[in-house]
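These notes are about the structure you will find just below.
Of the protein chains in this complex, all but one are displayed in their positions.
We call the chains A and B, going by the order they appear; numbering starts again at 1 in every chain.
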Amino acid sequence: MSSLSLKGIRKSYGSLDVIKGVDLDIKAKEFVVFVGPSGCGKSTLLRMIAGLEPITGGDLNIGGKRMNDVDPSRRGIAMVFQTYALYPHMTVRENMGFALRFAGVAKDQIAKQVNEAARILALEPLLDRLPKELSGGQRQRVAIGRAIVRHPDVFLFDEPLSNLDAELRVHMRIEIARLHRELQATMIYVTHDQVEAMTLADTIVVLRDGRIEQVGRPLELYDNPANQFVAGFIGSPKMNFLSAEIVEKIGASVTIELVKHPGTRLTLPVTGGAVGEKVTLGVRAEHFGLPGKGSVDVTLHVDAAEHLGSTSYVYANSGGELVVIEHEESRHTNGNDRITVSISADKAYLFDSAGQRLR
Amino acid sequence: MATTRLHRNEQINGWAFVMPALVLLGIFMIYPILWSLWMSFQVGRGNNFSFGGLANIQRLANDALLVHALSNTIIFFIIQVPIMIVLALLFAVALNDATLRFRGVFRTLLFLPCVTSLIAYSSLFKSMFSNDGIINQTLVSLHLIGAPIPWLTDPFWAKMVIITAITWRWTGYNMIFYLAALQNIDKSIYEAARIDGVPAWARFWNLTVPMLKPVILFTTILSTIGTLQLFDEVNNITQGGPGNGTMTLSLYIYNLTFRMMPSFGYSALVSWVIVAIVAVLSIVQFVIARDRRRAS
Partner (left out) sequence: MNMALLRRSATYVLLSLAAFISVFPFIWMALGATNKSNDIVTGRLSLGSNLLVNFQNLLAQVDLVRVFGNSFLIAIISTLLTLAVSSLAGYGFEIFRSRVRERVFQLLLLFLSIPFAALMVPLFVLISRAQLNNTFIAVILPTIASIFIIFYFRQATKAFPGDLRDAARVDGLKEWQIFLFVYLPTMRSTYAAATIIVFMGAWNNYLWPLIVLQTPENKTITLVISALTAAYTPDYGVILLATVLATLPTLIIFFVLQRQFVQGMLGAVK
């Protein structure tokens, strides 16, 4: 139940910088999810917190103590690996008690803690099996059990669900959320799946290219992304991006014109930007309205429509730019139709050519 | 870059794990190699030697027996290694077929020769290939030959016996390497090729062989070293005879050192000849392998 603080954390392999200065405070009992595309450095950052990768620069504090040079086993952490990393030659019971054995804990105390963890995860019937005799989901539970047994202050999860099938993944997600409530521990969770991030996190940390792009609560990030990258990464389906150009600027508002739809103009309350600047208009799928109900209408060609029952997605084409639409009329639209939708200025986002948010 | 304790630990552990091996290799491999380089310039008998300048090299230039040993070794190498590797490949491909019955039995039987010691099987072959022995008797009774073949008393046939013996002993060993490599190849590649109508021989030449190339190269190098090491068989079946017809480099060095007038300096120089040959052959093999890759 420790808090963590990362100050100017850097990591480089020779001349290659992988983590380029990360500052982050994590409160005790918080569930923090590191999310980002592959290669963004999220796993490396987690492994640096675990002590598995040397830290090139900066300060790592766990529970108020500087931990940069402390052995992994003395950082008060436990880790759950993507591949589960169960010792193949040991039974579930031995796997779970292995760390305690090397910490010099008495035999009966080990047994007590193992049984306790097995109870929490309903692993009792499996205790004397070998990992190879377990299913993927069971192995994952054992891996989590092995972490619980040690009563760590901080749990680290490295993409723990990515080797499971879709159904099991949903199930384990709920299980992990329950564990977080029950154990009241600090948890740091790495994933590339923004759905996992949205559903599990108290706080999401979006990483790209070794840097933090934005930190915030899930809906904060969804509603109020700091830049085009976060806007595109958080949310499913992805936010739609339409290229545009600023054609007029009066006081605290600008008027833009869609590049692929000459004549289609939209005025937004934006202070920055200059006439002639290339910008990107961002619209979430569910923010398209019926014709005439928004600020401006556009007509698009429909490539395909996916009817999922509870909702329908229309995949339309705006001069080469893919647009996903989800609104009341989606249900009645099919491939090769033409669809007219409206865009509301108050629900639209605007990004400059560098991807920074203008509105 | 600041060296962290974690980083330093990795370094210390890294050296600690490899150190015992490195120390032993230093004493029993690197030191002898350097020592024999120095020894190559010494003349004299046994442990009494003195600096002889280029005397050994002059002796090397006029050594007919060395040329003989060298050419024998090359003959063994050129004939035996390709035969063995092709056989091993064919067996491995045949045994890799999951629909083949008794594959486990075949695999075990073909590997069996490898468990024999070189000396034990040499003695077996010597007895089997004797003048009135089982091989000649069988061949004569099958009317394949009119008169017994002088296996061990004719230089040509003696070479054939050695080649047969080595092939018998090592084919299964190489086969296991190929079999292991074959099992790592994705079966769907072959299924795709069959659907595309690629005939069996083309699947072998254009799929199997290229995919096994690293292993083939590896076993070829091992076999090359093996041929240059050739000692146990020739020393026990033919003693290098008849008429030095099966004399090999290893046996020649052994004779120079322990049988004839012991001349450590000269045998050290001959050892370096072997090292040079191995170096050249290894380079050639790597270059060939690389050119093939480029060509394909």
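As a working rule, a residue touches a chain if its C-beta (ideal position, glycine included) is under 8 Å from a C-beta of that chain, and two chains touch if they have at least 3 such contacts.
Since the model is a prediction, treat every value here as computed from it, not as a measurement.
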> Which residue from B:F41, B:F125 or B:W151 sits in contact with the chain not drawn here?
Replying inline: B:F125
>> In the whole complex, not just what's shown, which of A:I55, A:A78 or A:V254 touches the removed chain?
In response: A:A78
> Which residue, B:Q58, B:S71 or B:Q137, contacts the hidden chain when the whole complex is considered?
Replying inline: B:Q137
> Where the complex has a chain not shown, which of B:M29, B:I57, B:I145 or B:M260 is the residue touching it?
Replying inline: B:M29
> Residues of chain B in contact with the chain that isn't shown?
Replying inline: 9-11, 13-18, 20-22, 24-25, 27-33, 35-36, 39, 47, 87, 91, 94-95, 97, 100, 105-106, 108-128, 130-138, 168, 172, 176-177, 179-181, 183-184, 200, 215, 221, 224-225, 228-229, 231-232, 235-236, 239, 249-250, 253-254, 257-258, 264, 267-268, 271-272, 274-275, 278-279, 282
>> Even though one chain is hidden, which residues of chain A still touch it in the full complex?
In response: 47, 50-52, 71-74, 77-79, 81-89, 98-99, 102-103, 146
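Assume only the chains that are shown with their structure count from here on.
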> Quick one: chain A and chain B, Cα centre-to-centre, how many Å?
Replying inline: 57
>> Quick check: in the complex, which residue numbers of chain B touch chain A?
In response: 1-2, 4-7, 10
>> Using the touch definition from the top, list the residues of chain A that touch chain B in their complex.
In response: 12, 51, 53-57, 68-69
